[in-house]
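Data block below; observations after.
Only one protein chain is missing from this complex, and each of the others stays in its spot.
For chain A:
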Amino acid sequence: MAGKLILAGAAVVAIYLISVPLIFLLGTAFRGPADFLPFEPGSRWTLDNLWDVYLDPALYRSILPNTAIFAAGSVTITFVIAFTLAWLVERTDLPFRSAIFTAILFPLLVPTVVLAIAWTLLCAPNAGWVNVAIRGLFGVQGPGPINIFTMPGLIICQGIASTPFVFLLLCAALRTMNPSLEEASNTSGASPIVTFFKITLPVLRPGILAPLILATLLTLEQFDLPLIIGFPARVNVFTTRLFFDLNAEDQLPKYGSAAAVALLFLVIAILLLALYNYMVRRAERYVTMTGKGYRPTRLKLGRWRAPALVFVGAYLTFAAVLPALVLLWTSLTGGVTWSEATLSWTAYEKLTSDPRFWKAVVNTFIVAACSAGIATLVGALISWQILRTRFIGRNLLDFISFLSIGIPSVIAGFAVMLLYLSLPIGVYGTIWILVLAYSYRIAVTTRLSRAALMQIHAELEEASSISGAGWLDTIRRIVLPLMTPALLSSFLLLFMVGFREFTIPMMLQSDDNWVLSVVMWRLQNDRQTGEAAAVGTLIVLFVIPIIFLMRRYLLAQQNND
């Protein structure tokens, strides 16, 4: 009985966290006038929002093409870099593979807003390090020659920032391929190059396309770089359009038209998600029976070893080394030019004497830990329910939890805002609204705990029942201990996702609920570059040990190097 209550509770919480805000969003799109909350007195049902948004030529002249160019361009760059890196690390005798794998996790875990600000410090047309260095080398006059505040600048930065995530997915795809498929081609008389194009690539195709679709989906929802690099470049994509609809300087928030814009992108996201799901299923069909483990023979790079190392080195320099160095340097000098620079702790002293900084530190950790805890617990319970019970609604539950991957966080943040602006329970403007908003990412846990549950044979639980244990005892003494590793990794992943989060706290920010990423952006926006860089440096220092923790967790699944 208690068991049923707990399960029902978890299902209700999951459905509430994911779908109630979305239903509010849907409603808002059809309520008017645009600057009214959906159920505020004086609002009514209307199609005005849709007409306003979809009959506006600006949508077709700037937002849609910009978003498409941004997504297509950066996904292409991500893919070229990530596939090359994954192939080098997994299938060749590249030296320092293990260290390279670890280093690539750096841009995955450091918040994108930190990288974005570091890149503007590196490539800003006037004082950017790279530009100063180029001008010095070639004796040209400034500003430039590189201007990061352009569409190509935005695309390249986003491409580099998204690379590690796709890299990890491609490594997994390369690793699950049965090496004798390629060997069979060799013994059939096909050369390595013919084998690569006729066997390796086609066999991997579904395993490559699925990450490609996921990368497109994730690029669509990117907000950090479009705000920090795209906005000064006057490149408006869907996420920034939504944000400025709600945070315009000279007018009231336009809830209705923002919701109407969100609707279109929600539909696109769900279509991509369906395509992704289809590709994953095809990829699973392609995983043929594997023989007992001969490791894939690694291609000998020979004279290509040096160019390969240069490529990896260039990526890591721009994605990890230079950003870390420029932040450290700027935090110690206050962002003045080289000749005037003197090292001092001023920025750190200012920062640590400001109570708002400490509050943001506490907020960041509370929100990340609470949301990771809620999502892990709820996700684990509903995946148990989906796999082990015959409860009628379990397919719906499965669908809704899977949906959470596809909801762009800017839409999630907006939907949560609408819900708690309308519900008078007093969470709006506190850190608890952030906890509620972050917790919708249940799919991370359901996937990990589902994989873990499939490993736990149902007979282990049945044996516990036959020994006289009730449902709660079985869960507590058998299922939970066996699932602990999966739950811990899910918690760690979600904690880092929460720690990096910038979009949702920007959407829902008030004076009381700043988190570190928001603080850094505000400082940078107020031209307090030194303090902003100090926040960035502290975040990097916190992330570095986590990288090694993640590496150990990822190694456990990999044992390849």
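We take it that contacts are C-beta pairs under 8 Å (C-beta built on N, C-alpha and C of every residue); 3 or more make two chains touch, one makes a residue touch a chain; residues count from 1.
Note that in this section contacts and distances are computed from a predicted model.
Looking at the choices "Peroxiredoxin family protein", "ABC transporter ATP-binding protein", "Tol-Pal system protein TolB" or "Indolepyruvate ferredoxin oxidoreductase subunit alpha", the name in the UniProt record of the chain not drawn here is "ABC transporter ATP-binding protein". Set against the missing chain, the residues A:A58, A:A99, A:V194 or A:L396 yield one that touches it, A:V194. Considering A:S62, A:T150 or A:S180, the position touching the chain not shown turns out to be A:S180 (whole complex).
Of the candidate positions A:P202, A:G393 or A:P485, contact with the hidden chain is made by A:P202. Where chain A meets the omitted chain, the residues involved are 178, 180-181, 183-192, 194-195, 198-199, 202-203, 205, 285-286, 288-292, 294, 297.
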